[in-house]
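I have placed the structure first, in the form of structure tokens, so that the comments after it can refer back to it.
Every protein chain of the complex appears in place save one, which is left out.
A, B and C are the chain letters, set down in written order, and residue numbers restart from 1 in every chain.
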Amino acid sequence: MKTIFNKTRVEAFSDGIFAIIITLLVLEIKVPHLENHAAAGALSTALFELFPKFISWIISFFTVAVIWVNHHKLFKQFRQLDHGIFWWNALLLLWTSFIPFPTAVMGDYPGNITSVVLYGSVMALMAMSFTLMRWYVLRNPDLLEGTTDIRSFRKGTFLSLIFGPLLYLAGIALSLIHPYVSFAIFLAIPVYFIFAENES
Amino acid sequence: MKTIFNKTRVEAFSDGIFAIIITLLVLEIKVPHLENHAAAGALSTALFELFPKFISWIISFFTVAVIWVNHHKLFKQFRQLDHGIFWWNALLLLWTSFIPFPTAVMGDYPGNITSVVLYGSVMALMAMSFTLMRWYVLRNPDLLEGTTDIRSFRKGTFLSLIFGPLLYLAGIALSLIHPYVSFAIFLAIPVYFIFAENES
Amino acid sequence: MKTIFNKTRVEAFSDGIFAIIITLLVLEIKVPHLENHAAAGALSTALFELFPKFISWIISFFTVAVIWVNHHKLFKQFRQLDHGIFWWNALLLLWTSFIPFPTAVMGDYPGNITSVVLYGSVMALMAMSFTLMRWYVLRNPDLLEGTTDIRSFRKGTFLSLIFGPLLYLAGIALSLIHPYVSFAIFLAIPVYFIFAENES
Partner (left out) sequence: MKTIFNKTRVEAFSDGIFAIIITLLVLEIKVPHLENHAAAGALSTALFELFPKFISWIISFFTVAVIWVNHHKLFKQFRQLDHGIFWWNALLLLWTSFIPFPTAVMGDYPGNITSVVLYGSVMALMAMSFTLMRWYVLRNPDLLEGTTDIRSFRKGTFLSLIFGPLLYLAGIALSLIHPYVSFAIFLAIPVYFIFAENES
């Protein structure tokens, strides 16, 4: 007998995880320690030195917000959730819940190519989980809502491969020019999703 | 085709983030380290030295609670959520989720003007996100519930600019007298909302 | 015009905060640092030294679970939530969200009377918030469900004063005998609620 999951509870569980991750990101930014507690200039300087941490926090914040939007759009197309889709979703949650770590590494080592490779790889794996979940559903089309257009869902799956793992891998490759080029790509990906309003 | 978001899921996602932030605030208050574990007097003294941290925690706790109330009142007036309103809401969540950092800085450097400027600026940006979300809705009035009075919504938007970003900027300016005057303003703003019971 | 809050959203917000606090408690127990990573005996010894932290974690875990149960029982009796009840509830959430701090202090300084006074005082203030919320509702009985028996609600309010703030204050006073007597009281209070199954 196949297990059917309660879609509302799986969505609430996933939403809870997304909400916690997006909020935990800021915990990686630590208050600087100064000897002279009254020195306004020294505190300003110390805060400006945290600039790479603020940038990596903002990139990850908008990335997780875009994950939420794409998850929301995808799940709206599902009629019901079986065992398989639950575990492909768990894989997505695994990589998403890992995001605070590469974000913190990128904030601490902004000019280091290893940071770029780590950050881009985790994001590529996260984005790949979306594509894998879509492939699974294409092989089990009875999981989709009756109103879903299979051809446009297949096209969306193909696009999720390009505007996801492949773009993140391209971002990693561009670190050969400069790590900051990669970061610009990593920021551009969620910004594209925010302004494109793509329906798939 | 325009994306329509599930209002209940966006509210639950936002509520989750507010609940996490309000709870994380206390994590910034660290247990003091003492050599003599049995000395009751030394522990009392060490706890009293954390006084500025308790104050900044309480200010931020009530500020986030007021954000929740104002968010709740605002969303009650929305009929549906489109792509634009989702991202203005995400901007509000960005600044709100950042609050634990300036709270911790203010607790560590209570008499430092840089703390005041940082805390007040983050709060002004958070409050400004409310005003921007309202402006967006005023330009897209089909997003409002049919029962909403547009004139009173426009007035509420104007008031949200004054009792929000402008008051926080005034609070920053008053640090020229003394940083503690600013903190009094930052505490007075949520206290005003608690006792005013304004409907807008 | 009086504000009426959406009871489901206030409950979900409160439940979210309770769930986060009960989970954060364990973060205060830090992994011990040893030079020799393979020494099983040294690691066992270091873990046994964390015993007071495990005890204070368990006391606070069951206390927060009892808070959830009592909150759940109380809110079932409310017909609707107004501005006042929201802020009395926020006061309860304030003290509840503070619990990780006195728990960590008690775990670090188990034999120190200051820990006892801090822990007991925070719990007394949290419990007092329940009593204050009940008093507010007694003065605004239109907030109660029609099926609620006012006399039994008044009796429950009186009992909440005794089996709450007064018992915690008694626990503090008993630290004059020994701090561990106080901890036994602080543990006995939630255990009483678990086994008593009191309906009020």
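What we mean here is this: contacts are C-beta pairs under 8 Å (C-beta built on N, C-alpha and C of every residue); 3 or more make two chains touch, one makes a residue touch a chain.
The shown structure was predicted, so the numbers you read here are calculated from the model rather than taken from an experiment.
Of the chains on view, those touched by the hidden chain across the whole complex are A, C. From the options C:H72, C:R154 or C:H178, the residue with contact to the unseen chain in the full assembly is C:H72.
If you put the hidden chain back, the residue from A:V105, A:M133 or A:I189 that touches it is A:V105. Considering the full assembly, A:S97 is the residue among A:S44, A:Q80, A:S97 or A:T148 that touches the omitted chain. From the set C:L47, C:I150 or C:L176, the residue in touch with the chain omitted from the display is C:L47, counting the whole complex. Even with one chain removed from view, chain C keeps its contact list with that chain: residues 11-12, 15-16, 18-20, 22-27, 29, 31, 34, 37-41, 43-44, 47, 57-58, 61-62, 65, 68-69, 72-73, 76, 194, 197, 199. On the side of chain A, the interface with the absent chain consists of residues 1-3, 5-6, 9, 12-13, 16-17, 20-21, 24, 27-28, 83, 86-87, 90, 93-94, 97-98, 100-101, 104-105, 108-109, 111-115, 118, using the contact rule stated above.
In this section, only the chains that are shown with their structure count from here on.
In the Cα superposition of chain A onto chain B, the rotation angle, rounded to steps of 5, is 90 degrees. Centre-to-centre separation of chain A and chain B, using mean CA positions: 25 Å.
With centres set at the average Cα position, the gap from chain A to chain C is 36 Å.
Chain C has no residue in contact with two or more other chains.
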